[in-house]
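For reference, the structure discussed in these notes is given below.
In this view, the complex is presented without one of its protein chains, the others remaining in place.
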Amino acid sequence: MSMDIDITLTVNGERVTERVEARKTLVDFVRDDLGLTGSHVGCEHGVCGACTMRVDGVIVRGCLMLAAQCDGATVETIEGLSDSGEVADLQAAFEQRNALQCGYCTPGMLTAAQELLQQAQARNAVPSRDEIREHISGNYCRCTGYHAIVDAVESVAKARAGAKS
Amino acid sequence: MKPAPFAYKKARSLDEAIALLGENPDARLLAGGQSLMATLNMRLSAPSLLIDINGIGGLGGIAHKSGAVEIGALARHTDAERSATIAQHAPLIARAMPFIGHPAIRNRGTLGGSIAFADPAAELPACLLALDGEVDAQGPKGKRTIKAGDYFKGLYETALGPQEILTAIRLPAASADTRVGFAELARRHGDYAIVGLAASARADGKGLKDVRLAYFGVGNTPLRAAGSEAALARGDIDGAVAALDLDPHDDIQATGAVKKHLAGVLLRRVAAQLMEQRP
Partner (left out) sequence: MKITADSPPVLSVLDRPNSYIGRAVPRPNLQRLTQGRGQYISDVTLPRMAHVAYLRSPHAHARIVSIATEAAKKAPGVVAVVTGTELAKVMTPWVGVLTHLKGIKSAPQYPIAVDRACWQGEAVCAVVARTRAQAEDACELIDIVYEELPAVTNPETALDPATPVIHASLGDNLCFERKLDVGEVDKAFANSDAVVEATFVTGRHTGVCTEPRAVVADWNEGEQRMTVYHATQAPHMMQNLFAKHLDLSESQVRVLTKDVGGSFGIKVHTYADEMATVALSKLLKRPVKFVADRIESFVTDIHARDHRIKGKIGVTRDGVITAFEIDDLTGIGPYSVYPRTSGIEANQVVNLTGGPYNCPNYRAQARVVFQNKNVMCQYRAVGHPIAVAVTEGLVELAAAKIGMDPLEIRRRNLFPDDGYPAQTASGLKLEQLSHHEALAHLDTMINYAALRAEQKALRDKGIYRGIGFASFIEVTNPSAAFYGVGGAKITSQDGATVKLDAQGAITIHSGVTEQGQGAEAVLAQCVASSFGVSMDRVRVVTGDTDNTPYGGGTWASRAAGIGGEAAWQAGKALRGNVLAVAGAMLQAKPEELDIRNGVVVDKTTGAERLGLDELARVAYFRPDTLPPGFQAELMVTRHYVPRGWPFAFTNGIQASYLEVDTDTGFVKLLRHWCVEDCGTIINPQLVNEQIRGGVVQGIGAALFEQCLYDERGQMLNGNMADYLVPMAVEMPDIDCGHVVSPTADSELGAKGAGEAGTAGAPACIMNAINDALRPLGAQPLTDMPFTPGKILRALGKV
């Protein structure tokens, strides 16, 4: 049985083929093998959310998945979300509102918040502050105290809803 | 903090996975990975082989058939959370879902994994017990069905054999007279509960019958509170609280005495939920 696995996947729109150690987590793979250091490692046991990224369209903990599991998958990290412009408004809101200090939690926070914003848009709703807090409940930020983050996400939710109607 | 080396194999069928388990006694099944991966990263467990069951077809469905709701082992928490079938026919599960971890955890974690892992503080095992559900398992000797009451054996210990795979759970579908209640107390949203209570009953005129109370976080397995069930069926809430015969151990979040007190508080709250619901 092999300790090394060949995988082919799409990362931020690029096709990637690599041989990885079976034990390598997805977040270590994108950081170490692909140099995508925007995904961060804060706990490696699933609690802090710093490694949050998107696999096949939904947010996951990069530290609780193996790279080997991602053969055939579509992986999107903060670098991809940035370059596509998908979260440009959310990034701008974080910058304007100073919703980040050290920025270590930020890629995961943005990725998690974007999922909520998409869900809200699909429902044609603006999430409440409580709903925003709930959706980022698994993303730890030691610096901000969360208030500014909630403000930033809320303002984007309103702006997107306004732009749509 | 990196896992010890292991081999990885993505199984394409249940038979293949069962065979791999037979050939590699210390292999582990990998479902959502939301419990297993953390223990691997911390080297609390070091299997020689991980058998990824995510590629096995037909294990992810949620269906209402012949008076029961059948949930495939690989149904993700998120699938259950959003399922109209579950909302309608298994409302207790629908109530419990938002308490499990966080969105990213629920996107990966599976119902089968939860029931197989059988964390004593987890929501779903208690729901299974409260609903008197059953577990489908498949192993080298074929398929079998295990009643919830026979399934939970001890701390992280279930009736599943070493080569058995949980394939689905089945819950009696809710009928017009079904009543469910759910409450838990966790320090932070999404944490495992200090104490939780999942309950089901059937309306009986203005009262209740077939009351089933399943506590979690108070013992090595989810625990029924039989004496309290009988009292609740009589409409005697004080009696139900007095009849609680739990003996929880101290843990990091709370002492046994605190847990026991909280169990009583939850009982009152859940009893109110059971009584409140109108068809």
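Going in written order, the chains are labelled A and B, and every chain counts its residues from 1.
Note that in this section a contact is a pair of C-beta atoms (placed from the backbone, for glycine too) under 8 Å apart; a residue touches a chain by one contact, two chains touch by 3 or more.
For clarity, every value in this text was computed on a predicted model and none was experimentally measured.
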Partners of the unshown chain among those that are drawn: A, B
Residue among A:Thr8, A:Gln96 or A:Gln118 that touches the chain left out of view: A:Gln96
Selected residue (touches chain absent from view) among A:Thr37, A:Gln119 or A:Ser155: A:Thr37
Sole residue of A:Leu34, A:Ala50 or A:Val156 that reaches the chain not shown, by the stated touch rule: A:Ala50
On chain A, residues whose C-beta touches the chain left out of the figure: 21, 23-24, 31, 36-45, 47-48, 50, 77-79, 82, 91, 94-96, 98, 100-107, 110, 129-130, 132-134, 136-150
On chain B, residues whose C-beta touches the chain left out of the figure: 1-5, 42-43, 185, 187-192, 194, 252-255, 257-258, 260-262, 265
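One rule holds in what follows: only the chains that are shown with their structure count from here on.
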CA centroid of chain A to CA centroid of chain B, Å: 28
Residue ranges of chain A touching chain B (in the complex, touch as defined): 1-3, 5, 21-23, 25, 28, 44-46, 49, 52, 58-61, 63-66, 68-69, 71, 112, 115-116, 134-135, 137-139
Complex contacts: residues of chain B adjacent to chain A: 1-10, 24, 30, 33-34, 37-38, 40-42, 48-50, 52, 54, 78, 98, 101-105, 107-108, 188-190
